[in-house]
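Take a look at the structure set out below.
Some chains have been omitted; the remaining ones sit where they do in the full complex.
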């Protein structure tokens, strides 16, 4: 019976791999079990954020001392720039190990899947939604999760359009959803999030048309977290959920915040995991934060969307970081931005991983 | 028996005085009872923040339609720039009215005092601490507050050094605590906060020496909020507390956060005021936020002090704004920065004003 | 014979009107001759820049001591936020006086015109181009300028769409060019600049269609400078040129920079005005700066468009400010952004006003 491990490791900079190196040296982490590494890095989380690439480069260089090149590239590296407010830079290493105990209870399960390469003409369109939905279903099967309600977090790395890829599509006589490479990142995240919603039965494929992708924020998944990366042409999918086929003390649950200060659902999820009591401790919190499109939060105007000095996404991460850190008592939480169709407009999904001490 | 009123009014910009104008027109606010106006404005809260002066200018222009020039200048205008995260721009109008009910219970009391002009040579030194302590005592008497433990918030506007004032001191053969006008703002805020601590019995004057002012962050007041303004040479002091000599449904209490995510003391104060239950509602929350000097929050590193793109004070307001808005369910809260000796290093005082519905 | 005067006055902040007040007190400026006031203020020049409104408010308050309310509103106030790099905050007061000398030479001429109110449905469309072209022609006539080649600078303040105006248009059964109020500012500036081009014979109205406005950057005027303001529904037009019907020592000329470092045309214009020699001195330089859309300058990549920390317009003003200040030896120059159809993509028009000492 496999066991999922989640290692939360503080970093002193985007190039700091000393923590993962020590964990490997001590045997706490076995490199060949690593499925994904998520990280919060110091950059601005926007266009000119080089801390993400720097971090991935250094992690790969470190892991290359233990793994063959092909294995290196099978790991999903999901770096999120922006540690605004008191958010603390760290990485989360997701590992699949041979578990030692056998039981009847559900435990944290990790599944993964890769989709085929996405033709550039399909990016940001229904065909991408459909491809991702199929991939998520495969990852759920890989995780051995029986019920869709046991899926709590779906992380997707998706491709984007580059000038080359646009040209390739056009040479073949196709148009692309956009010719703006930056916008293609949002469209790809959007279509991927809707793919999660379809796989989880939150939406039907027939409910969606191309024009809603990236635009109609009333469509969303409660468990999607998507990010676009220039280095891949397909989708890397990691699913976290609960399964009886896995062992170990870890458990995961999730909540959806309706807006940036909607703490009740998060408190309820913390309660369900027994956090705040002696018999459980927090391992990781992963949340999406966004300023929303209305310029208001409940009855009150905010100024995030009108600030030409600080990006709205940076404001949102700092603020939602405060809301959530106040609830869980640590600032080492993974709050990321860019939340198209990932939770409701102005709100967002929150996944929580806990260690059950009595496990 | 007087009654204290606190009007919280949303603004659409630093120059928006339509809300206070309407309240005066409808009789909800009587201009001659206004003691102080506190405001959160859209600027960066740092050196080149012109929204504070713009707001004060527009408020005075509006009030000049109702009050003689001398009365205008007796009002304390405390503008705090920086509505980071989802913090919402608004003003708080503190008014002293003739109350209509007489009772035995304590109610919100407002007192004020002005000190003599501060000689520039005394700024940032013990003589300023002593002058402020005397002024705070006078304001407490003015408020009719019997016990120091009934004082919950002391707002002070203090002077700063300008090139002219430094020259004046030097011409008279004196040195000043600094020749850097920006630093003088911090020193003046620091000495004023220590003056509050002395008046409230939190510290003894003999415990402090000049070299600790603005430096030794182990010295602090739990109820001070100070800001420096170029337009005055003395101190304007406003005290909020509880007194049997005042009537009305408002009450005030306070808490001290030990760090930016220390929510337990705030929750306790909200509880003491019955907030979160049917019989009370939030009128205002006033808090100080600071990144602290250690670069860490509990066990975790943060990056606020190393960010050359966004001022640490802006990060701190956004983050602490999230922490507190998550607790009270509104973003119309007064979170300000510049917290030398105002609460512990990295933490800060929080004052809460509630309306007792059964009152 | 009228004489045009241009007063360049340094300011110590957006609210500093002491310079213009002194000039009025000394008789150097006669308030009733003021046609326009242009100003560089400290803000970011983007959405949340309150220094422009603060400056206009303070100027009007000062001038209201000398002028009736109706006269106040006839003056065009053109505030440009952003004194990046070493650019120096200042105002330029354009005044029309009764000149004292009569001669045969051309001198600086100022003309102005107001258009009728622009129906919101016409904003950003050909109808606005046509309305502005008519207004510019009227202003040229008002200035007594005979030849279009004697027009060197056309400043236009144009309206923008607000939610109210969009609703008004839609209630009447019309669509608007955009429903995004921020985008409407760019479209209005764009259509106004094309209106100048049509009036000056640089383009034919029949050469332009609606879809090119704000998009086809190959269309541009060499002498337009436009800015949008929420406070007006029509266009305020100020034309500067040379005319034999005006007297006095001032002269104006212009150049077009093909890119941000294209100094040769500016040097040629400075030469034509005899600047850099004993017999002339610089009074004012007005330029438009923009990052351009290509991401490159000549052969080299720049990073302005990818910087999520600093707006591209701020980079461009700082850089072009350096290019031009290096040429003229002062940093008190009026470099503004937002240059749709105002000069070629990545370049911009430059107007120079000189005093002929021998004049």
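What to note about this one:
Labels for the chains are A, B and C, by order of writing; each one numbers its residues from 1.
Keep in mind that, in the parts below, a residue touches a chain if its C-beta (ideal position, glycine included) is under 8 Å from a C-beta of that chain, and two chains touch if they have at least 3 such contacts.
From a predicted model like this one, the values you see are computed outputs, not experimental measurements.
The complex is built from one repeated protein sequence; 3 chains are visible, and the structure file as a whole lists 4 copies.
Criterion: only the chains that are shown with their structure count from here on.
When each chain is reduced to the mean of its CA atoms, the one lying nearest the mean of all protein CA atoms is B.
Rounded to whole angstrom, the centroid-to-centroid distance between chain A and chain B, based on C-alpha atoms, equals 41 Å. Averaged C-alpha coordinates put the centre of chain B at 43 Å from the centre of chain C.
In whole angstrom, the spacing between the mean C-alpha positions of chain A and chain C is 48. Under the contact definition stated at the top, the residues of chain B that touch 2 or more other chains are 42, 309. Residues of chain B touching chain A in their complex: 10, 12, 42, 44, 83-90, 260-261, 263, 291, 297-304, 306, 309-310, 314-316, 318-327, 329-332. On the chain B side of its complex with chain C, the touching residues are 13-15, 42-43, 48, 50-51, 53-54, 57-58, 309. For chain A in complex with chain C, the touching residues are 44, 46-49, 303, 306-309, 311.
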